[in-house]
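Note that this complex is displayed minus one protein chain, with the remaining chains in position.
So, chain A:
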Amino acid sequence: MASTSAGSNLIPEPLSRKLRVFAFDPSVAAQFDMAGISEMTIDVPWERNLQPGPVGDYIEVIDADPASGAFYRPVDLNDPRVLAQQGLPPSETNPQFHQQMVYAVAMATIVHFERALGRVALWSSHHDKGSPEESFVRRLRIYPHALRDRNAFYSPEKKALLFGYFPVGIKDANNTPGTLVFTCLSHDIIAHETTHALLDGVHPRFNEPINQDVLAFHEAFADIVALFQHFSYPGVLRDQISRTRGNLANENLLGQLAQQFGRASGRGNALRDALGDIDPKTGKWKPKEPDVRILERTAEPHARGAILVAAVFGAFLKVYRSRTLDLYRIATEGTGVLREGDIHPDLTRRLADEAARTASYVLQMCIRGIDYCPPVGVTFSDYLRGVITADYDLNPDDSSGYRLAFVESFRQWGIHAHGARSTSVDTLFWPTGETAFAEMPERDSAPVAVPGQAAPIDDLTVEDYQRAETQAILSLLNDQESTAGPDQMSPKRQSARTARKLGQASVELDRYEAWAEIDTNAAIVWNWLIEGDGRQFARSFGLVLEEDDPPPTVFRSATNPNRVAVEVHSVRLALRRGFRDVMDTNLLIEVTQRRRGYFDAAEQKRMDRCGNTEFARAGDFSYRAGCTLIINPSDLSVRRVIKTAGTIADNKELDRIRSYLGGGLEPANAFDSARQLLKAREPFALLHRDGEG
């Protein structure tokens, strides 16, 4: 690493920067009995070129407050006076501290993500209106004082987090009317919104509400990350372990989100609590009991998301309990009954270690799971399968029983794999390439002959399949990109591609290169899948090509109307330390197809009619289907095939989405229209309004 001034090479670069933040939010900090944990110091990666703002490599904090007609002076975290005291001291009245806190918490969240996914975090690309080109967004922007509203949200349009502030309107023991609540001072709200942005970077289509789980998942996932991040702060963790005498199922701050925001909205407690609720009758906190039917009754995204969060938290508690049983036995001389009063500080420390380790693993599992989801229309059930399969692939040995705990807890909350005939863990694994091929559904009609293509193969013996697969993957990995780009994959990210073999990218790449690389990789994969050895597996991947004669509403290539359009997105390499510390590599590929959907079923039928290529009007919505492929470059196999609920030619699935969008007969309660959200300028702003954080 080049040094900037003489002599400085004597000093090693620091690994991290220590910054002070409110541990939860200013309301917790203002409680006398919380004095010990009101603030904390967190470590964020050392960014040498961190500019005032702070503006770093991942984040830029710009403190504009248009409602007040003002900007606030940017904080310089490299100022020696700031460095010497580990950042500015927590303060509600100093906007520069607000800037420091959003930066610190957002960076901490990004670190969790990168560690779990084994690659650099990228924000979703920017699309200029009317142009197919995408541009790189290096930094997520954070506006700590963007709105005068009881709201904070991630804007996919602006690639920015907008935090609001608002006056307290009620008067009770926790609130003084007229005082301001800054959403940017809540650790949980920052972590939650940053996670929305990170998830959007991985799955830009996860904000299209085509079933009732998609938006709920976005919310739940953001909550899960925010919650489990609490456990990575030792001071807070020990304090709460000590207060609950190690029983984390009791009411505690770790299981709650956004205390101040919740109280200021008049609910008397935190905005959300994964463990329990205030009973409206008694006014007392009571734990949540799992309910297998609750999903059927719940449609609102936050309420639905809370069920997923409770299920994950339930799994965490199961493992934590089993891992601490021995400690309790030792501490109680085998009786299992703790004496009255405080528990021993040593026990606190040991329990905290176990809680931290368990929480960290659960968080990693949860984040890794998003790589194992279908590219569009995720459901809770898909996610459960994703978490379980990803964990198995990385760590086949599950000695602590994490996977079993997940499956059991999810089952208790009514989340299970659709159509699964057994409840054991292994039935939840996504199929391997071989299984997907063997289980391929029969064709309805004989394949249509396609000029220049060999007839598709529908069955192979196991040995033949394995040989063909190895051969195909080998050709994919060795494919030098052809000079002429494929006709359906015009370069979107950079004008000229460098010829490079797939999989040469490394985690050390600059984030811009990593981003541009995706285009190159996508072209290689497209060629392989459509023109090359991959085509023989296309149907087992749930893709519909010319030989399947899909309806004319399925998009055709822009350059060749005889070809069905296939879009390859997000070809990325993930590198992780896996089982027995072996480096584990995954090549992730997302493939989708598009079809014009019409709100009117009769119109759809008309447009779907054979030979119809004249579309009187563009579709009302896009129906997308496809798959996520996980390829293992080391043993040359298709590790997992994760298909969407239906193929692009599947009319039943299209009908389901139509009826959901059209006012949903599927959700069990109101005739509320998901279409409203589909068109919304800021989808998350709508979701996050008034008291729903």
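Everything below uses one rule, namely that contacts are C-beta pairs under 8 Å (C-beta built on N, C-alpha and C of every residue); 3 or more make two chains touch, one makes a residue touch a chain; residues count from 1.
Operating definition for what follows: contacts and distances are computed from a predicted model.
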Original post:
Any idea which of "MBL fold metallo-hydrolase", "Putative ABC transport system permease protein", "Response regulator receiver domain-containing protein" or "Glutamyl-tRNA(Gln) amidotransferase subunit A" UniProt assigns to the chain that's been left out?
Top reply: "MBL fold metallo-hydrolase"
Original post:
Which listed residue (A:L77, A:L162 or A:A270) would be found touching the missing chain in the intact complex?
Top reply: A:L162
Original post:
In the complete assembly, which of A:T93, A:S422 or A:T461 touches the absent chain?
Top reply: A:T93
Subject >> Sole residue of A:A64, A:A356, A:A438 or A:A468 that reaches the chain not shown, by the stated touch rule >> reply: A:A64
Original post:
For chain A, which residues touch the unseen chain?
Top reply: 51-53, 55, 60, 62, 64-74, 93-96, 126, 138-139, 141, 143, 145-151, 157-160, 162, 165-167, 169-171, 177-178, 180, 182, 266, 599, 659, 662-665, 668-673, 675-676, 679, 681-682, 685, 689-690
